[in-house]
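Each remark here refers to the structure printed beneath this line.
The complex is shown incomplete by one protein chain, all other protein chains being positioned as in the whole.
By letter and in written order, the chains are A and B; residue numbering begins at 1 in each of them.
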Amino acid sequence: MLRMKARSLELSPPAWTILPRNLLALVVILAIAIMMHAWVRPAVGNYYNRVMMDVGINIVLAVSLTIVNGFTGQFSIGHAGFMTLGGYVAAATTYYGSQLLWSKAAFFGGTLSSNTAESVFSAGLLGGGDLLFVAGCVLGGCIAAGAGYVVGLPSLRLRGDYLAIVTLGFGEIIRVLLQASGPQVTRTADIAAKNPFELTTALGGALGFTRVPIYTTQFWTILFGGVTLLVAYRLKQSSMGRALLSIREDEVAAEAMGVKTTRMKVLAFVIAAFFAGMGGGLYAHQLGQINAGELGFMKSFDFVIMVVLGGMGSISGATLAAIVLTVLPELLRGVAEYRMIVYALLLIVMMLVRPQGLFGVREAWELIRPLTRRMFGSGAKA
Amino acid sequence: MTKFLQTLMDGISIGSLYALIALGYTMVYGILRFINFAHSDIFVLGAWLSFSVALCAGWTASGAPLLFPTWLWTVLIVVSVLGPLLYVVERTALPALRSSLGPRVPHALAGGFVVTAAVWAWVLVGLVFLARATTASASFRPLTGVVILVIAMGGCGLAGYLIERLAYKPLRAAPRLNVLITAIGISLFLQNSGQLKFLFGTQPQKMPELMENKPLAVVAGVAINRVDVIGAGTAVALMFALEWLVFHTRLGRAMQAVSYNTRVASLMGIDVDRVISFTFVLGSALAAAAGFLFVMKLPGALRQPADTGWVLLGLKAFVAAVVGGIGNIRGAMLGGLFIGLLEYFGVAYLRPELRDVYVFVLLIIVLLVRPSGLLGKATVEKV
Partner (left out) sequence: MNRVRAFAACAIIGLSLAIILPGCDNSPQASAATSPGSGSSPTNSVPNPTAGTTTPTDASANSPATETSADEYVVGHYASMTGSEATFGKSTDDGIKLAIEEINAAGGVKGKKFRLITYDDQGKGQEAATAVTRLITRDKVVAVLGEVASSRSIAGGQVAQQNGVPMITPSSTNASVTEIGDMISRVCFIDPFQGFVCAKFVRDNLKLSTAATLYDRTQAYSAGLNDDFKKAFTELGGKIVTEQAYAGGDADFSAQLTNIRDKNPDVIFIPGYYTEAGNIAMQVRKLGLKSVLIGGDGWDSAKLAEIGGQAIEGAYYSNHYSDEEQRPAVQDFVKKYKEKYGAVPDGLAALGYDAMRLLADAMTRAKSTSGKDLAEAINSTKDFAGVTGVITIDAERNARKPAVILKMQGGRPRYAATIQPK
């Protein structure tokens, strides 16, 4: 037992090397994000641009949920709660921040955050506004992560469905409390006069938090989505990820093997909540408002469905499911009343026909590799 | 004092409905170990069926309504013809086909299942005519409520049976999460098809008042209404019936056995599939009864099937099941009452708009302090 622990410690490289080790991947993500924003966005027009941003945001949320539901085998159905929390925090940060810094809540970003600028390279890439926006998203992520810690704690005692119900209850509590918050302060002078702590309760109440400056662009959704994918992928491959997977397979056995199951489960919750909070920030700054009433448990179900359809624990599966399930309702927009019925039937049929989801536990390339091997006949195993 | 008594009465009245719905959740969970998210939609179906049947029976001022839309008759007739046909093929030709074509031919064409469904549906149609008859004659008019209740329970029982057979049964071996997703899918399907024009539509409706709602007595300024008394009475009677069914009959014992250990139960000669089907029928019928009693109590609250209010009601009933100890029938009853009282006292004495928060906070506290619920037994994870 002791020896095993020592070996696993040896295997994992020191923490400070995280950034350099992933530098190439980060550069690739950044390059794709800039390329998409510079060339694809103007080419496809606003509507597709919007759908693609929706896809990106849903990828962030679905993949982060995969960490809890897929890797760790815990069952969270309150993911929208983290999203809402992060979204409100990010929106409030940008809105009140802009009001305090520039005395109005308008767009103060560079071309990377602009959906209207024709050319990305015409002016400054980044402005003060989008730095505030990113800071808001990260802060939202952190606060959501804190909430994730609180929600994850019951997993000390609860398993499976009970934990699911707690997450559901948490999401609902967040929703009701936000809906009962005070009205948004809109006059700059009032905001400056108020104690910052008072502003934390002025979150718009029933109307939701509105007038949020719009910063979310393809660039940010791809960047955040890419980072989420990278973290999830690295996590899955790391010793910690294997510990999470072992909890999913057999918690008692994992415990016996020296995995600190409680800590690992809480950690999974914290990471997932962090990215969900960031996703919420993207959502709020794409829509220009965030309304807790629309982010109830039905929204959480959307993400659970993505994870399960993609295959439990498959990052590429969750990604693909997020894409398909965002685009599908758009394709069905023409058939208004029947749209949700068709959607529901597809879901049921999918579960009946392919219960393991699109990819099962595996990733897309793991499924492709045997296929190519068979096709091109390396023929080691007949 | 008046306020306290009034709140107490309201809490018990709605709590007994929560208890009825919670029973369905708890029974399904006890046997299949998954949260049947479609259960709250069965409750809604019960409420709307009661309304539709009341309309068919002639309980409305605005003209005589159609007995049934034509499409319903069409479906009924097609199913009634198809079922026996399939059954005959299944019994006569299928073994021969299997022997000649090999194992690709399925074992059964589910003819027996379709026959069951068709017979069931025709019985319901017959009952609707009975409801019409009782409505028409002055002396039997008070009985219509009972007939409508029976139809709603039967209709939802059929729906529960169909859902279980078509959607859940093929997933018996799949991970629980898949069943849960399917349940969500069914819930979405029921909600969205319910609001189609030719079903229930998107308008809220008013349930006809099947009996005069007069206060029976006034105690300390609180009027005790007839509907509330009859509603609570019916709920309690149904719970006693269930109690008797589960603890004092062979079938009930079979349910307990399956809930305790499915594999051993099947080894002991219990037809597990039948027991599960029966559990769904029973739970759905109770939810339908709750739906009927709900619209009797609040005739103006028959909102369209996809309204979020319905889902929240269902969720609270589920919380009731958990608080009482999920899988435990008496616990569900206790939990229902407890949630009802908590909710109403919270609304009356604290901030009313946070009524959902009280329920969910209680849920979290109970799960942290006593995860197995008030009456549930703590289970040890078997290795």
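Here are a few things to note about the model shown:
Note that a contact is a pair of C-beta atoms (placed from the backbone, for glycine too) under 8 Å apart; a residue touches a chain by one contact, two chains touch by 3 or more.
Values in this document were obtained by computation on a predicted structure and should not be read as measured data.
Touch with the chain that is not drawn comes from one residue among B:36, B:205, B:279 or B:372, which is B:205.
Of the candidate positions B:253, B:274 or B:351, contact with the hidden chain is made by B:351. Checked against the full complex, the candidates A:38, A:51 or A:131 give a single residue touching the omitted chain, namely A:51. Listed residues A:229, A:268 or A:351: the one in touch with the omitted chain is A:229. Remark: the residues of chain B touching the chain excluded from display are 2-3, 6-7, 10, 14, 192, 195, 202-206, 213, 223, 225, 294, 297-301, 303-304, 306-310, 312-313, 344, 347-348, 351-356. In the full complex, chain A touches the hidden chain at residues 22, 24-25, 28-29, 32, 36, 40, 44-48, 50-52, 54-56, 59, 115-116, 176, 179-180, 205-208, 210-211, 214, 222, 226, 229-230, 233, 237, 283, 286-289, 291, 293-294, 316, 319-320, 323-324, 327, 330-331, 333-337, 339-340, 363-365.
What we mean here is this: only the chains that are shown with their structure count from here on.
As a whole-number value, the distance joining the C-alpha centres of chain A and chain B reads 36 Å. Listed in rising order, the residues of chain B touching chain A in the complex are 29, 33-35, 167, 170-171, 174-178, 181-182, 184-186, 188-189, 191-193, 195-196, 308, 311, 315, 318-319, 322, 326, 351, 353-354, 356-357, 360-361, 363-364, 367-368, 371, 381, 383. Within the complex, the chain A residues that touch chain B are 69, 75, 154, 157-162, 164-166, 168-170, 172-173, 176-177, 179-180, 251-253, 296-298, 301, 304-305, 308-309, 312, 337, 340-341, 343-345, 347-348, 351-352, 355.
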